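Mind looking over this structure? Questions follow.
Note that this complex is displayed minus one protein chain, with the remaining chains in position.
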Amino acid sequence: MSTQMQQLYQQVILDHSRSRIGNQALLRDDATGAHGFSHQVNPTCGDEIELETELLDDGTIAVRWTGDGCSISMASASVLSELATEASVADMLDIEAKFHELMHSRGTLEADEEILGDAAAFTGVSKFPARIKCALLSWVAFKDALNQAQTSLEE
Amino acid sequence: MSTQMQQLYQQVILDHSRSRIGNQALLRDDATGAHGFSHQVNPTCGDEIELETELLDDGTIAVRWTGDGCSISMASASVLSELATEASVADMLDIEAKFHELMHSRGTLEADEEILGDAAAFTGVSKFPARIKCALLSWVAFKDALNQAQTSLEE
Amino acid sequence: MFSRLRNDFPILDTRVGESALSYLDSGATSQKPQCVIDTFTEYFQQRNAAVHRGAHTLAVMATDAFESGREAVSNLVGGVPEQVCWTKNATEALNVVALGMDRASHGFGGESAGRFALGPDDSIVVTEMEHHANLVPWQQLAQSTGAQLRWIPVTDSGELDLSDLSSIVDETTKVFAFTHVSNVLGTINPVKILVARAREVGAFVVLDACQSVPHMPVNFVDLDVDFAAFSAHKALGPTGLGVLWGKSELLNSLPPVLTGGSMITTVTMDKSEFMDAPQRFEAGTQPVAEVAAFATAVNYLAEVGLDRIFDHERELARVLLDGVAQIPGIRVLGAAKDRIGTVAFDVEGVHAHDVGQYLDSQGVAVRVGHHCAQPLHRRYGVTASTRASTYLYNNVEDCERFLAALAEVRPFFGVQ
Partner (left out) sequence: MFSRLRNDFPILDTRVGESALSYLDSGATSQKPQCVIDTFTEYFQQRNAAVHRGAHTLAVMATDAFESGREAVSNLVGGVPEQVCWTKNATEALNVVALGMDRASHGFGGESAGRFALGPDDSIVVTEMEHHANLVPWQQLAQSTGAQLRWIPVTDSGELDLSDLSSIVDETTKVFAFTHVSNVLGTINPVKILVARAREVGAFVVLDACQSVPHMPVNFVDLDVDFAAFSAHKALGPTGLGVLWGKSELLNSLPPVLTGGSMITTVTMDKSEFMDAPQRFEAGTQPVAEVAAFATAVNYLAEVGLDRIFDHERELARVLLDGVAQIPGIRVLGAAKDRIGTVAFDVEGVHAHDVGQYLDSQGVAVRVGHHCAQPLHRRYGVTASTRASTYLYNNVEDCERFLAALAEVRPFFGVQ
């Protein structure tokens, strides 16, 4: 097995791809409080995710999602959901930006594990251009949904 | 000067391209007897010819044409007109077939001067694929117009 | 002979990381023999020029190369050179037909184009196994004209379900467009039966021959189709070139879609008149070097013999299918007997993307995703599959390397 493959499929990723934190029924219209929803499709492979964010009173974000996709995309959604339970909105936006940057680094950046947590395990993905979109799919949905949640709060 | 050029631009051709037998006003609706008309365009260069045939009582064909084109196409129309004044319809169809064959021979056929007369001078043209259409333009018009003249006779 | 000709394809000797390459993605695009690559070099070094409009020597040589490509193709698929129109890919070719009919339906092309006009009382029939290229343009035509879009369903075993053929293709049907061979299932469809039904109701037949022409002997005249499309790049030829083949009389009355230079006779500021096929559909500077290279490819295919290629690939298909059947947790999509060397499958518990990635790490190149056939995948309850597809340069070793790697996929991802 090549080291690249081991870097790509870290055990953390394989675990998350199976455990899938946040992978649960969406509340949709039943959700209370400030929430947002996003549906993202990766047209090159048909992978998709539906993701819902809810701004909680303690300042963290509840993330729920359902989706169909490869281990990278599913693990990424799971890691995202886990991070959200412990981070403030500002922290999550920071993590999102750092993760985005990491994914486009083509393996040249080192991940800040302190900030990225389990998401640091995706460092190897950045060397596989065809898989970057997989890793980012849930994050794109998250940013979109969060944006809506914040907007609904302002109204 | 290359021999190919001399073969292409035989003196006969240059002479015909200037004297232009048959190059005269068309009678159009004023024509009497069995006649036909054809308009042909060479889309690659915009050359065109309008050609009229009239079946004469002596069995020959009067050819009148106006056109705009290169020396090859103009000389070809002139030679055609000249041949028509002395040939029967059957002879002309034979000449047309032989000329057509000669033009597509890529220089491999020898022209039958007995039958083709001045048209034999076009042998060199067949080695210039881009010029074959020039040589054939008036003949295509002739065949088309003659066909019409014959049809009008039958009616 | 097939073991020898492998040497003609230099890319097959490249390495993927530390592994040798087993290229099993020819359904997407084929690799090129050195002679095809050399034709490019030779063309650009010795006879590159704009075709048709030139009197100079280079232009004459370029025109020769261009026109002899038509001859090579018509020798391959039947008919005369004038029936071969160049497009940029098969997708454009199919669009030219669908959009030409669209234009005919909106009054273009005069009286002779009237036969191509569709309206709300008409229907268009496709199949559930179509590549998007032979589906979306017909959806667009239906939307534009109000015609109804219908389709022949696919059975569990990956064949067309013809039980309702005569009610799906009926008197309202103006166009029947279907693929000769499925790019996912590998199934070879019974063209003659489908054409016969189209003839009964007077529908035009449009054949997507993308996956047949490269892999088996095909003659469009014998098949009696009205239009057919395929791509050079899947048949040892270059990218950037496709073929629209049609019956001359139909081509000459179908309104052109792309207009401009080299397809007109007379242009005034107000109005233009169009040439007959093939130029009618060849607006602007054409892929001339590509045509020259494709002529070389077609001659190469003819020399090997498409019947022999077909047999060779059928053998590889058997190796693939037998091998895959031995590996637990693999579901092959479709099970047609009449097929080419294309096998798509679902690996239980592992997404196709991950399957493909693992195979790639072993030097085995396959395709993953929906293969531009989303409805067909939906039919089988999946959004994506993994597809191995062969060509004349593949050998049993390629298949075995693929099978060995595939057997390791579920263990690697911890699925049992």
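Every chain is named by a letter (A, B and C) in the order it is written, and numbering of its residues begins at 1.
Please note the rule applied: a contact is a pair of C-beta atoms (placed from the backbone, for glycine too) under 8 Å apart; a residue touches a chain by one contact, two chains touch by 3 or more.
None of the values given here were measured: they were computed from a predicted structure.
Participant: Give the labels of the shown chains that the missing chain contacts, considering the complete complex.
Facilitator: So, taking every chain into account, the missing one touches A, B, C.
Participant: Touching the absent chain in the whole complex: find that residue among C:S3, C:Q46, C:N75 or C:N219.
Facilitator: Per the contact definition at the top, the residue touching the missing chain is C:Q46.
Participant: Among C:Q31, C:T173 or C:T342, which residue is in touch with the absent chain?
Facilitator: For the chain that is not drawn, the touching residue is C:Q31.
Participant: Among the options B:Q4, B:S19, B:S88 or B:T151, which residue touches the chain absent from this view?
Facilitator: Checking each option in B:Q4, B:S19, B:S88 or B:T151, the one touching the absent chain turns out to be B:Q4.
Participant: In the complete assembly, which of C:V201, C:V267 or C:V415 touches the absent chain?
Facilitator: The one listed residue touching the chain not shown is C:V267.
Participant: Could I get the residues of chain C that touch the absent chain, sorted low to high?
Facilitator: 10-11, 14, 16-17, 21, 23, 25, 28-29, 31-32, 36-37, 40-41, 44-50, 53-59, 87-92, 94-95, 99, 106, 108, 128, 131-137, 139-140, 143-144, 149, 151, 231, 233, 238-242, 257-262, 264, 266-272, 283-290, 353, 356-357, 359-360, 364-369, 371-372, 374-375, 378
Participant: If the hidden chain were put back, which residues of chain A would touch it?
Facilitator: With respect to the unshown chain, the touching residues of chain A are 41, 43-45, 128-131.
Participant: Write the list of chain B residues that the hidden chain touches.
Facilitator: 1-2, 4-5, 8-9, 14, 18, 44-48, 68-72, 74, 128, 131, 134
Just so it is clear, only the chains that are shown with their structure count from here on.
Participant: Chains in contact with chain B and with chain C: which ones?
Facilitator: none
Participant: Provide the C-alpha centroid distance between chain B and chain C, rounded to the nearest whole angstrom.
Facilitator: Centre-to-centre distance between chain B and chain C: 45 Å.
Participant: What whole-number Å value describes the gap between the mean CA coordinates of chain A and chain C?
Facilitator: 38
Participant: CA centre of chain A versus CA centre of chain B: separation in Å?
Facilitator: 77
Participant: Among the residues of chain B, which are close enough to touch at least two other chains?
Facilitator: As it turns out, chain B has no residue touching two or more other chains.
Participant: Among the residues of chain C, which ones contact at least 2 other chains?
Facilitator: none
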